[in-house]
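My structure is below; once you've seen it, I'll send some questions.
Removed: one protein chain of the complex. Kept in place: all other protein chains.
Chains: A and B, in written order; residue numbering restarts at 1 for each.
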Amino acid sequence: MSMTAYQWRRYTIRTAIYVALILLTVVFLTPVYLVVVTSLKDPAAINLATAWNTPETPYWQSFSEVLDAFGPRLQNSFALVIGATMLSSLLGSLNGYVFAKWRIPGERYLFPLMLFGMFIPYQAILIPLFDFMRSVNLYGGVIGLILIHTVYGLPITTLIFRNFYVDIPDEMLEAAAIDGADFFGIYQHVVFPLSIPGFVVVVIWQFTQIWNEFLFGVTMTNTDSQPITVGLAQLAGGEAVKWNLPMAGAIVAALPPLLVYIVLGRYFIRGLLAGSVKG
Amino acid sequence: MKKRLLIIGVLVMTLSLIGIVRAQDLSGQLEIFSWWSGDEGPALEALIALYNSQNPNVEVINATVTGGSGVNAKAVLKTRMLGGTPPDTFQVHAGQELTGTWVVAGRMQDLSGLYAEQGWNEAFPPDLIDLLTVDGAIYSVPVNIHRSNVLWYNPAKVEEWGVSVPATWDEFLAACPTLQAAGVTPLVVGEAWTVNHLWESIALGILGADGWNGIWTGETLANSPEMVAVWNRFSEILACSNVGADSAGLSWQQAVDKVLAGEAAFNIMGDWAAGYMSTTLGLEPGVGFGFAPAPDTAGSFMWLSDSFGLPVGAPNPDNTIAWLSLLGSVEGQNAFNPLKGSIPARTDAVAAAPDLYNAYLQSAAEDWAGNRLVGSLAHGVAANERFMGDFNTVMEVFIASGSAEAAASAMSAVCITSGACAGA
Partner (left out) sequence: MRNNRDRYIAFVMLLPSLILVGIFVYGFIGQAIQTSMTDWGQNPAQPPLAATVIKSFVGLQNYENIMTDTLEFYFRNALVNTFFFTVLFVLGCVAAGMILALLLDQKVVGEGFFRTIFLFPMALSFVVTGTIWRWMLQPGGGVNILPQVLFGLPPIEFSWINSRDVWLPFEWGNVPAYLTMAGIAILAFLAVRYASARRWRASRYAVLAAVIVLLVFAARLWDFVWLPLDTPEAETPIAPKGFNAALVGIIIAAVWQMSGYTMAMFIAGIRGVPEELREAARVDGCSELDVYRRIVLPQLNPIILSAMIILGHISLKIFDLVFAMAGPDNAKAVVPGLLVYTEGFRENAFAKASAIAVIMLFFVTLIIVPYLWSQLRESRSRGR
């Protein structure tokens, strides 16, 4: 059976699409290859000309050194991320519910004013923030950092939840209200059960944002409360850079958010449009 | 006026504390703030171990913040000091980085009582103490000394190319065509700050120790003919270097590597390069690598020093005083410096344990005790932080325009805005 011209054309296009995708995959993964290879090399064996070669024998010691160097910072990051993500998601959910379904005085202005907070350059508020944190005795600890990330996370979480809740038909809320549900009752029985995908999206977003954050992490902490990104900067920042350590550190620091993405990636895509303000 | 009184009050208190402290066991915490980790970590840890053995009840918090040569650490320190939650003690380059930033801001406590008690006024060179002193009060304890004006080379290669190690820039410029003809970079520099580092050695060579010091006291004007001559000479020397080729991408270690590999003939770098070559690369000083004072600067020792002080409002001043006493002692300096690859700030420490120091460090210690001492610009001794930052602008003006006059007048403007050249 011979192929028709149409089938040939289709076949060629399909092949071209797969070739393009595979090439792009290689391009996207090239840095990963270099990172992994470098992290597994003996520092003495690292030099520019042989950067792409695989190590003769894997040098796992880099990873144990990195874990030593990170020490309690991994714990700090987890405590920080879990605390701030939970708080900002819950508050954001509540705020989103109010903004989506309740008429609030000045709402027209309050909502955009709140959203604006997620776009500001944080350098602009660093010194006043520092003064404030100190005056309320929260400077330097994980708790203070949780507060900071919760507050600056509120605009985005509020937005995502509001956009989720806007799509819930008002009739469902009316029905619950007629059944006697009040503000919290509606939230508990109608809104919250429908917002699981919203929570997944928000949690993924907040988790990666807070895990990856550096500026607050480095300026608002004492040594015992630093997060992981600061640990990585320590590894990569010394004068005599041995590239195996920063590379191993980059892998360790990147792993938790990467795992979250790989496992829950489809929620990210499903909810992504909500993250770009679109009502 | 009130501040003066406060300082005197603190002084009296400190003095009386020192008496009491000796008699009792210390407890509580000691937070030491620095940007020493990685290669530099073990030296600090050795000191901390020593401190712990003397003061077993003190919990030492080793607070390091690295990244970008202390930039992050300094940012964190600033927010903490501004907010009034200083660490117990922190690493600071002796000189203007200490006095021009923290002492003028009234953030440091006077240590002259401790100096008198420990006999440090005789142990440290007077030129060094001068740069830690404001209005008769001394504000930090130097733990180590690095030398900035050192020329590094590979003895075997230099012999092979048939050039001699230049004692003057004229000799260097004369050898330059020979080396270039052999396909060798005569002088290798690296990223931005190493160019500033080279500049200060050249300026010292042309101005001499007095002329160099004069920049900071207002006697050598930044737009004077002598300074224009410095920039012109700098320009001639850069023409024999890799600036404009691959310099900006090289770390100082990579620049040193090029010298060792025979791709470049000479490099001017601080003597942490000796630590890199002898400790990290395992080369023997004088054999695997050669060293000499930067051209035209024999007899002058351009130094920089890490020191620790006692900030106002430090939560555990007694523990800090004990820490500073250890830092200034022969024992402390000899515990730290062989690991750090630097020499003790005390002139008597090397003689107490010469076996700890390699050939390079012994020769540096000899020069430290006998040479004229001048402060480094690139490493925070000679000028305040504002000037140092703005000097990058001056250097960019020079590199972009190629004009010695433009650079000199830019430097003059920077002198005024930073207030660094009027004499402290």
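Convention: a contact is a pair of C-beta atoms (placed from the backbone, for glycine too) under 8 Å apart; a residue touches a chain by one contact, two chains touch by 3 or more.
For clarity, every value in this text was computed on a predicted model and none was experimentally measured.
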{"item": "Per the touch definition above, residue among A:138, A:177 or A:200 touching the missing chain", "value": "A:177"}
{"item": "Contact footprint on chain A, counting only the chain that is left out", "value": "14, 17-18, 20-21, 24-25, 28-31, 34-35, 38, 47-49, 51-52, 91, 94-95, 98-105, 110-117, 119-125, 127-129, 132, 148, 151-152, 154-155, 158, 166, 170, 173-174, 177-178, 182-184, 186, 208, 211-215, 229, 232-233, 236, 243, 246-247, 249-250, 253-254, 257-258, 260-262, 265-266, 268-270, 272-273, 276-279"}
{"item": "Missing-chain contacts mapped onto chain B", "value": "68, 71, 74-75, 78-79, 81-82, 84, 101-102, 104-107, 191-193, 244, 246, 248-249, 312, 385-386, 388-390, 392-393, 396-397, 400-401, 403, 406, 410, 413-414, 417-419"}
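What we mean here is this: only the chains that are shown with their structure count from here on.
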{"item": "Chain B contact footprint on chain A (complex, rising order)", "value": "69, 126-127, 130-131, 134, 139-140, 218-220, 222-224, 226, 230, 233-241"}
{"item": "Contact footprint of chain A on chain B as seen in their complex", "value": "31, 37-40, 61-69, 72, 75-76, 79, 82-85, 251-253, 272, 276, 280"}
